[in-house]
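For reference, the structure is listed below as structure tokens.
Here the complex is missing one protein chain, while the rest keep their positions.
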Amino acid sequence: MSFITYLINGISLGSVYALIALGYTMVYGIAKMLNFAHGDVIMVGGFTCYTVCSTMGMHPVVGVLLSVVVCTLLGIVIERVAYKPLRMASSPLAVLITAIGVSYLLQNLALLIFGANAKSFTSVVNMKSLKLADGQITVSGVTIVTIVTCIVIMAALMFFINKTKLGQAMLAVSEDKGAAQLMGINVNATICLTFAIGSALAAIAGVLLCSAYPSLTPYTGSMPGIKAFVAAVFGGIGSVPGAFIGGILLGVIQIFSQAYISSQMADAIVFAVLIVVLLVKPTGLLGKNIQEKV
Amino acid sequence: MAILEVQNLSISFGGLRAVDDFHVTVEKGALYGLIGPNGAGKTTVFNLLTGVYKPDEGIITLDGKDITGRKTIEINHAGIARTFQNIRLFKELTVLDNVKVGLHNQNSYGTLTGILRLPKYFRVEKQMNEKAAELLKVFDLDQEASMLAANLPYGKQRKLEIARALATNPKLLLLDEPAAGMNPNETQELMDTIHFVREHFDMTILLIEHDMKLVSGICEELTVLNFGRVLCQGKTADVLNNPDVIKAYLGSE
Partner (left out) sequence: MKKTMSKTLRSNIITIGLVVAVFVIVQILIGTGNISSLMKGLLVPLCVYAILAVSLNLTVGILGELSLGHAGFMCIGAFSSAFFSKCMKMFLPGMPAGLRFFLAILVGAAFAGLLGILIGIPVLRLKGDYLAIVTLAFGEIIKNIINILYLGVDEAGVHFSLKSSMDLHMEDSDKIIINGAMGITGTPGDSNFTIGIVLLLITLIIVLNLIHSRDGRAIMSIRDNTIAAESVGIPVTRYKLMAFSISAALAGVAGVLYAHNLSTLTATPKNFGYNMSIMILVFVVLGGMGNIRGSMIAAVVLTLLPELLRGVVSDYRMLIYAIILIVMMLFNWAPKCIEWREKTVAMIRGKLSPKSAAKEGE
């Protein structure tokens, strides 16, 4: 029975990874860059919700909404100020290193404002846990909400990308920026929109993550961020369903290795998955192959 | 004697047959042209010859040795050097160092010799500097030797690419649109340089070109490619008067 509990917990953690991975994969698909600061946007989302709910004592719904707004704006500002000027840079390393700088900046800003001590985050979910199989399996409210949220967002995102004009524009830009521009698509605005959506998802992921693991520090976002990137690569970077599948699988792998192998080795195992995937199938489960033209 | 013999060379990209049954024989010392409309597969042929792509079918023989399906590096060692349509220099290295990278396999010493600065290092570096300077002089680049390659004017960048290719001491030199982006004066100068290279280095040259003046001015033989297939092959004058060739050019451009 514990197997099923682990599985459900894994899927729940995986759902958070999937939400974060969506941000990575969309940004990567469209701007061809690894947004290293994405994980820290999660942390900002967590702290915003914490400030609104715990410090100012407002309703959790307000907290969630505000953290989505803050993160969305943050994503747009980061893109405009730090990444956009480097889009045409001669070295692809330039924008990656800048992203690392932004990540550093966010962490240290949070450190100055909130200090290094962990804040205990009050869960935004007020739902009783569910007992299954004669009480042998307990599924917490947060777990259920996380999984459901992830599925809903995933479905909405697929609809947005495949059925709306803006979503189609995003696909076009990720396919060929030049051609998209010629077809009258505003490339800059589309990239900005992608960052906005990715960051909004990160805010939700942040709130859910902190609800499940209630300790909040300036570094809360960095490890889940990196793992979510692993998930994005696992599923095939640039692919939205890939991020979903990769996230869920990675969450399950992590919880299973914590449970059955060694809790200290869980991170190492997650990273080992990344290495194996990249070496065996660098394009990930659902990714596309790109070759440099000579 | 044929230095390059290609038979039945084919490659497809996702169902599209980019090069189909390509064949050519280039004699030693020849100045051979490969022409054809845009998208005919000329650069793909170069990429097949230099191992960037592996052919689906066909045999490539260089100086009697089968080099089909070999890696780019091995093919260079076997004796083919090339330039690129979109110039690929080592931009952050000096002009001199660009040529010295080309000399990499001609003048050799070990890593430790380099790190410990053993006498051999100074001896070989001196040889390399002399050789490189000589090559740069041929291409009138000796004044710019210590400049970064990125800062060279366009025409000189093309020349430097040829110098770098020649530094690898090839048997066959492939030039991919050497006159692209040059004005008539520069093109004329380039034609002289190509002639000079052939005489001075006893080189066989296979080139892709759009500039008909250059093609008819220096190529002795031509192959015309259209939709990945050989349309016509032979002496330059005959090929250029072939009605099929005229039609392919006028019909598609």
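To keep things simple, chains are lettered A and B as they appear, and every chain counts its residues starting from 1.
One rule holds in what follows: a residue touches a chain if its C-beta (ideal position, glycine included) is under 8 Å from a C-beta of that chain, and two chains touch if they have at least 3 such contacts.
Being a predicted model, the structure only gives us computed values, none of them experimental.
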{"item": "Which displayed chains the unshown chain touches", "value": "A, B"}
{"item": "Given A:Tyr17, A:Phe195 or A:Phe229, the one touching the chain that is not displayed", "value": "A:Phe229"}
{"item": "Listed residues B:Lys42, B:Lys100 or B:Lys156, member touching the removed chain", "value": "B:Lys100"}
{"item": "Full-complex contact with the absent chain, from B:Ile11, B:Val24, B:Ala167 or B:Leu222", "value": "B:Ala167"}
{"item": "Chain A residues touching the omitted chain (full complex)", "value": "28, 33-34, 82, 85-86, 88-98, 100-102, 104-105, 107-109, 111-112, 226, 229-230, 233, 262, 264-265, 267-268, 271-272, 274-275, 278-279, 282, 292, 294"}
{"item": "Missing-chain contacts mapped onto chain B", "value": "50, 52, 71-73, 76-77, 81-82, 84, 88-94, 96-98, 100-102, 104-105, 107-109, 111, 113-117, 121, 124-125, 128-129, 133, 145-148, 151, 164-165, 167-168"}
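In this section, only the chains that are shown with their structure count from here on.
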{"item": "Chain A and chain B, separation of their C-alpha mean positions in angstrom", "value": "48"}
